[in-house]
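What follows is a single structure, written as structure tokens, with notes after it.
What you see is the complex with one protein chain gone and the rest in place.
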Amino acid sequence: MEILLALMIGVLYAGGIYMMLRRSLVKLIIGIILIGNGANLLIFLLGRITKGSPPIIPGDANVLTEAFADPVPQALILTAIVISFGLQSFAIVLVKRAHTVVKTDDLDEMNATDEDS
Amino acid sequence: MLTAILTGFLFSVFLVFAGRFFKGKLSILASLIPLGLFVYFFQFVNRIANGEVITRSYEWVPSFGVNLVFKLDGLSLLFTLMITGIGFLVFAYTSSYLKGHKYLDRFYGYLAAFMGAMLGLVLSDNMISLFTFWELTSISSFFLIGFKNTSRPSRKSAMMALGITGIGGLLLLAASLLFNNITGTYSISEMLSMSEAIKGNQYYWLGVVLIFGAAFTKSAQFPFHFWLPGAMKAPTPVSTYLHSATMVKAGIYLLMRFTPVLGGEDIWNTTLIIVGGITMLYSAVHTVFRTDLKGILAYSTISALGILVFLIGLGTEEAYVAAAVFIIVHALYKATLFLVTGIIDHQAHTRDVTKLAGLNKVMLPVGIAAILAAISSGGIPPSIGFVGKELIYDATSHSELVVILLITAIVLTKIFLLYAGFVAGIKPFTGKLPEGISEARMPNFVMWAPPLLLGTLGILFGLMPFLVEGPIVKPLVAALGENPEEIHLRLWHGFNMVLVLSAITIGVGTALYFILKPSYKLESAIGKLEFISPESILKKFMAGFKWASSYWTRFFQNGYLRNYVSMIILFTVLMVGYVMLGKTRFVIDYNSLTKLTISEIIVALVLIAGVCYTIFTRSRLAAVVAMGVIGWSICLIFVFYSAPDLAMTQFSIDTLTVILFVLVLYKLPKYLNLSDVKIRIRDGILSAIFGIIIAALALQVLAEPVNNEIGNYYADNAYLEAHGKNVVNVILVDFRGADTMIEISVLSIAAIGVFGLMKLRLKMSDRNRYQDK
Partner (left out) sequence: MMRTTIILKTASNYLLPVLLLFSIFILLRGHYLPGGGFVGGLIASIAFILHSFANGLHKTKELLVLHPGYLIPLGLAISFLSGLAPVVLYDLPFMTGLWSHDSVAILGHIGSALFFDMGVYLVVYGVTLTIIFTISESA
């Protein structure tokens, strides 16, 4: 499964980078989201994956004794997911705003600041 | 002593706040600061003359051996007196010269900072602090040269001066590090005792070259001399203070300071004689071809600096005495001539020497000062200049090298310098007052008093050379490592060869002054040779460098986002790929891997298909849906591998993202398919390689042993300390609560940003601007 996960991460990264290299703003955002997902999975994989034993202490015990999934990467990813939502929504709105102001979706036409143009 | 050095800096900081009080009539009060410092340093004269050396040390970075050690000996004393004394006169003079100037406070600030830096430079006994102050003088000089910051030549000259002297400063830093490597100390006094070790070291030559580089750039030696004439764009008080009396002598100071450490070897002496000789003769001849008073003075200053370097190169006690006297001579007459030039410029509004004459009719005291200075400059008795010149000739004639050649060079130099001094000091004040400048009036007292004082001192010291001999010259020569007991300065040396040479100098020089009149013809004649001068070569080099760097920058910083991204990715791919291919073995332990199940394979396939679909579809809506599918696949993976919290969060967020996209997407234009096939294939290959590298990296990391210490700690203490059983949640709200706090703050900021971007309307003016396009 690890190999398969690594493959998935690779595909997510490759797809994300490819989308970032396009000229369309929307594709740029999609690319960022894909890479974000890839990064989450990467952290998840590198924290070692464990099947069927979430880091939750059973009702009658006080400590986790058996093998359990590492909670630290999970906490990291959880915050990352929520933060990336904030980032995405901001990026989307920024694109929309840019689009209404400069009336283009083409990144190549946005490479000049107000002063130059 | 630290206070004395810092006063200048403190005053300039003070001016930032209180500057406006110093713009008006109060500005002359600023001169009290250098005056006070002059008095402070003057009280040491007796103690230094008795052979004392005053040291103060303050710890700065003791762990690196960098301390603020200040040492006042004979050499430093002369410089501190010059810096503060001439500083006082210049500060006073400026109050009238730049009266009512908008930025007078700023000017004083720069001047005061420069003074502090210069004092620090000549007092530092630690090479790192020496370097620091050295660079500070360059920087303050930059501001002063570029003081008329609205004029383009001014800015260019300032840049050039900073560039040249700044490079010199870096060489000085390199020299510091080199010597530190050899001796294990930054202290110059300690290096003094290790002189033999340094000379014996195989990198001795490199140290010498570095010190030379620093000194020659600062003191405008050939071929780095050209920044100094350019620096004359500065207001005249600056030229007086920095570019003739003090800063340019910093290089001389450095050479003198290191003479006892590095001197005595052939490479040291010969180089100095050659460079000094070329500089003094080259720029002395150049003075003939100038018509701008300040240009003439600039070249004669370079020439004088050349003489000093030449004398240090001779390396005999006589030469050091001559150098010490000549520093005084030059400071006195050159400062006078500069101040006089400033007055002429201020009152008659021209510095063109061909147009100037007869000014003594309107400003007699200035004329007297100028003529006194010209006499001293020409080495005519009874001025101190004469004493200095005799000493120089004497020292040269006792040289062990090619005496005839050196004597010829120095005599020629002196002849031209006499000519330059006469042109600058006598010509404007004799003859008939021409029509063009007849409206020139007598200047203010604070303007004519300083040059007159300096000019008179030049004669006074000549008549009574013992005034400078005991307190100044002897301690200075002692600081250079010689025994100065037998020095005796006199006006009259008796009939000998030196006197004959003096007579020739004065005679030929005076004749030259009457025969050769400065004219535009000569100036344009030398202009034709401009293209082979070091200055124009450097300019061409700089232009080429600028072109190359802008080409280079445009290539990378071309404003296209995807080029930046692909550059970064390409670079990462190359570097990481190189390491991975070359250095690591690729091992996967198949036994340690988790078993595959059919459901996982399906999820993985769905995810990969989703990514492909997102990339290749032409419909935005389809891409968004495919992204949703990707998110849900990830969600399932979290479910499979014991992360229920993640699965829940991922699921909700994914839903929200899709909603968000759908809401906005309708308002955006259709997908653009702008790239052609070639570019897409190129990008595809690049991103595929990047994906492979990431995947390989992940597998590589998995082969390393894992450290679960932190996770175990949290798991063990989650219930016992934080009364929670969901360890992930406990980490978020308790163990790492502060992080979460910050995270929700970031989220809030994002929300505010979104709200602001969408709700705020464009201002009317902005809207019009965009409609125009």
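Order of writing sets the labels: A and B. Residues in every chain begin at 1.
Quick note on the criterion: contacts are C-beta pairs under 8 Å (C-beta built on N, C-alpha and C of every residue); 3 or more make two chains touch, one makes a residue touch a chain.
Because the structure is predicted, anything quoted here is derived from the model rather than measured.
Participant: For the chain that got dropped from the picture, name the residues of subunit B it touches.
Facilitator: Residue positions of subunit B that touch the missing chain: 644-645, 648-649, 652-653, 655-656, 659-660, 663-664, 666-667, 721-726, 728-730, 732-734, 737-738, 740-741, 744-745, 747-748, 750-751, 754-755, 758-759.
Participant: For subunit A, which positions touch the chain that isn't shown here?
Facilitator: 54, 56, 78, 82, 85-86, 89, 92-93, 96
By definition in this document, only the chains that are shown with their structure count from here on.
Participant: Quick one: subunit A and subunit B, Cα centre-to-centre, how many Å?
Facilitator: Whole-Å distance between the two chain centres: 46.
Participant: If we count contacts the way the header does, which residues on subunit A are in touch with subunit B in the complex?
Facilitator: These residues of subunit A touch subunit B: 1-28, 30, 33-34, 37-38, 40-42, 44-59, 61-64, 68-72, 74-75, 77-79, 81-90, 92-97, 99, 101-103, 105-108, 111-112, 117.
Participant: Sort out for me which residues of subunit B touch subunit A in the complex.
Facilitator: 558-562, 565-566, 569, 588, 593-596, 600-601, 604, 607-608, 611-612, 614-615, 620, 623, 627, 630-631, 634, 637-638, 640-646, 649-650, 653, 656-657, 660-661, 664-665, 667-669, 671-672, 674-675, 683-684, 686-688, 690-692, 694-696, 698-699, 701-702, 706, 708, 710-711, 714-716, 718-720, 725-728, 731-732, 736, 739-740, 743, 746-747, 750-751, 753-754, 757-758, 762, 770, 773
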